[in-house]
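All protein chains but one are shown at their positions in the complex.
Letters A and B mark the chains in the order given here, with residues in each chain numbered from 1 onward.
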Amino acid sequence: MEMNYVIDTLFALFAMTLIIFMVPGFAMLEAGLVRTKNVTAVLTTNIMIYAVASMAFMLIGYSLAFGSWDNDGMSKWAAFLFQMAFVGKTVNIMSGGVSERTRIVPLTFFTVLMAALIYPLVVNVTWGANILEGTLFDISSMHDLAGCTVIHSTGAWALLAAILIIGPRRGRYKNGKIRVIPASNIPLVVLGALLLWIGWFGFNGGSVGSISSKENADLVALTIMNTNTGGLAGAIMVGLLMYFKYKRLDITMILNGALGGLVSVTAGADVFNMYAPIYIGAIGGVIVVYGVWLFDKLKLDDPVGALSVHLLNGIWGTIAVALFADVSLWGQLKGVLVVGVFAFTSSFMLIYIINKITPFRASDDEQLQGLDIEECGLEAYAEFKRGI
Amino acid sequence: MEMNYVIDTLFALFAMTLIIFMVPGFAMLEAGLVRTKNVTAVLTTNIMIYAVASMAFMLIGYSLAFGSWDNDGMSKWAAFLFQMAFVGKTVNIMSGGVSERTRIVPLTFFTVLMAALIYPLVVNVTWGANILEGTLFDISSMHDLAGCTVIHSTGAWALLAAILIIGPRRGRYKNGKIRVIPASNIPLVVLGALLLWIGWFGFNGGSVGSISSKENADLVALTIMNTNTGGLAGAIMVGLLMYFKYKRLDITMILNGALGGLVSVTAGADVFNMYAPIYIGAIGGVIVVYGVWLFDKLKLDDPVGALSVHLLNGIWGTIAVALFADVSLWGQLKGVLVVGVFAFTSSFMLIYIINKITPFRASDDEQLQGLDIEECGLEAYAEFKRGI
Partner (left out) sequence: MEMNYVIDTLFALFAMTLIIFMVPGFAMLEAGLVRTKNVTAVLTTNIMIYAVASMAFMLIGYSLAFGSWDNDGMSKWAAFLFQMAFVGKTVNIMSGGVSERTRIVPLTFFTVLMAALIYPLVVNVTWGANILEGTLFDISSMHDLAGCTVIHSTGAWALLAAILIIGPRRGRYKNGKIRVIPASNIPLVVLGALLLWIGWFGFNGGSVGSISSKENADLVALTIMNTNTGGLAGAIMVGLLMYFKYKRLDITMILNGALGGLVSVTAGADVFNMYAPIYIGAIGGVIVVYGVWLFDKLKLDDPVGALSVHLLNGIWGTIAVALFADVSLWGQLKGVLVVGVFAFTSSFMLIYIINKITPFRASDDEQLQGLDIEECGLEAYAEFKRGI
């Protein structure tokens, strides 16, 4: 028994470490996708989110989610660290989608509330102590291994609320036209996406919770394999779509396809057979391509495609569990609905209130100059000459 | 017994994860070494290779190599993931060496064939089911721990075939002179090389196959130490050569020396004593320096030095096992020969056929403009002003 405790602690620490690689993952992805004049602001936002969200979760959120710090199967500190590695991700999903026009300080206030209240309450009723147990809104029957709904949709519902309140970037939708704003640093985009991919192994594999029996070892390995397959399928599918539509392999789309595929298998990677993620991830890729198009039509300005990757695929992935495994569709839909309504309305209210106190949106002048100077006092690439 | 199964599964997943860091490793290394106008194309190629090669290996190649998915000592899914992490590397070795003039679509077709047929057949007769058992060409006595011949030479033989068919970059060899084309982003080169270095710990250490006994734990740790020492010796040796020849420490050469040293100990890191890798890696470094010079003399244009790092050192490393450990030289040479003939001829034929259907080589105009626009539709550094 002691060896199980030891091995599961080591396993949780390993998984947690992989998830922490998602901190540079998100940071590099977003720094590469935005314009050079907003790179420092985006990076600073990412660092503040990790610091503030983790601290708030340690001091308040974790107890709210799970009721206590006790743990039988592994060190309670390792169990905490694994859960703590998740919390910043929900805010990262949100912050990325409103980048290039959002001030850091109000975002940091929202981070505190997200990590101390909104996300912990979602975890409470899904993976945690479950204050809704026995009520009409009990959604504990939803199968959501590593957070299609709990993490990805929650963060993306907050993003939708934020976009509605903050609005699009200055000049993005003008005279009925969509202005294309190119990414400034593709190597960083690729690096970031690949770090996220690797982090996903820890995210989904670690969510099995234990590796210390033969059955669990098989389950963890299958989960990681299925996770990876979802990403492969998403990337390949978008590659094919790009090639047949435009004869051009748009790497930012292909990577978003991979991320969409990874999201789409996150709820059920432990219960799928090895072929299901091929279909699920490929559909996830298609969803990303048309989602990006759709949200632009709706003038919901999302520079990193987070609504398509995390919201649409978070929902799709939760439903896919019912389609490809022996799980009740109604239980999945109910989970999507309850979490969605709660995450969106609570985020909307809190962002609305914060916005009254200190506005999220940077002024047009500040956006024109770039957020780096005003928000951070330094440029990302001080010596490099720039065009555009 | 169950604990051994659990620990070896965890160990394989750990090793696999380290190898996956080689995906950003190769991507960053190559993105840093090529000109800015070809960076997106190189990165897209790397992503497509990982996606397509892994998928093809899962659906076809793995069964061809090993005959079945069964496994006793660890989860069969973990055993697969570890092997899957290898396959893209053979294509990466090939694609890097023909970058800056090669189109992505034919390369992707070849990736499918490499991952589904060529590489699995090489694995079959060395680490796998062995269809050559008992025949004249049986090379199963070759000691090749983690693929000096199976991975590095195989990929580099395919590269040699590709270079012969595709030809050098436009303007590289002109009027009997070699035009020096400088790397565009040295930090990415360094980052990439170091991620490869770390990935190598998983590559070679994991190839021991088990860590769950005292003997195996020692063997895994010795293997990782020897792997690292090979890299150290290669870097130091090339540093000395550079300094005494030019009084300049050319970092791209030093890193290629490190990579050459790492390749050179990959076949025998488990059977060397702790001092042998110093000699083997140092020789590996020397081989890189003179190899790069030699291949340029032969007008075999290889922007990343892959022929020197992977082909020459793949051969040297396989032979070194016989020189520094109790292994038959003839068995090693026979392995090098059989794999070399098969990998080169099969790659040559397949590349030749694909080339007739859709040519690998980008036109001179496209090369002049850079591959990014035509192949991917976006620039790597859209806002940065460039000279040269």
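Basically, a residue touches a chain if its C-beta (ideal position, glycine included) is under 8 Å from a C-beta of that chain, and two chains touch if they have at least 3 such contacts.
Computed from a predicted model, the values in this text were never measured in an experiment.
Q: With the full complex in mind, choose from A:Met55, A:Ile165, A:Leu240 or A:Leu300 the residue touching the hidden chain.
A: Checking each option in A:Met55, A:Ile165, A:Leu240 or A:Leu300, the one touching the absent chain turns out to be A:Met55.
Q: Which of these touches the unseen chain: B:Val23, B:Ala258 or B:Ala343?
A: Among B:Val23, B:Ala258 or B:Ala343, only B:Ala258 touches the chain that is not shown.
Q: Contact with the hidden chain only, please: which chain A residues?
A: Contacting residues on chain A, toward the hidden partner: 2-3, 5-7, 9-10, 12-14, 17, 20-21, 23-24, 27-28, 31-32, 39-40, 43-44, 46-48, 50-52, 54-55, 58, 74-78, 80-81, 84, 104-105, 185, 188, 191, 374-385.
Q: For chain B, which residues lie in contact with the unshown chain of the complex?
A: Counting only chain B, the missing chain is touched by 3, 7, 10-11, 14, 18, 35-36, 182-187, 190-191, 194-195, 197-198, 201, 205, 211-214, 216-218, 220-222, 224-225, 228-229, 231-233, 235-236, 239, 243, 246, 248-252, 254-255, 258, 274, 278, 381, 384-388.
Convention: only the chains that are shown with their structure count from here on.
Q: List the centre-to-centre spacing of chain A and chain B in whole Å, with centres computed as mean CA coordinates.
A: 33
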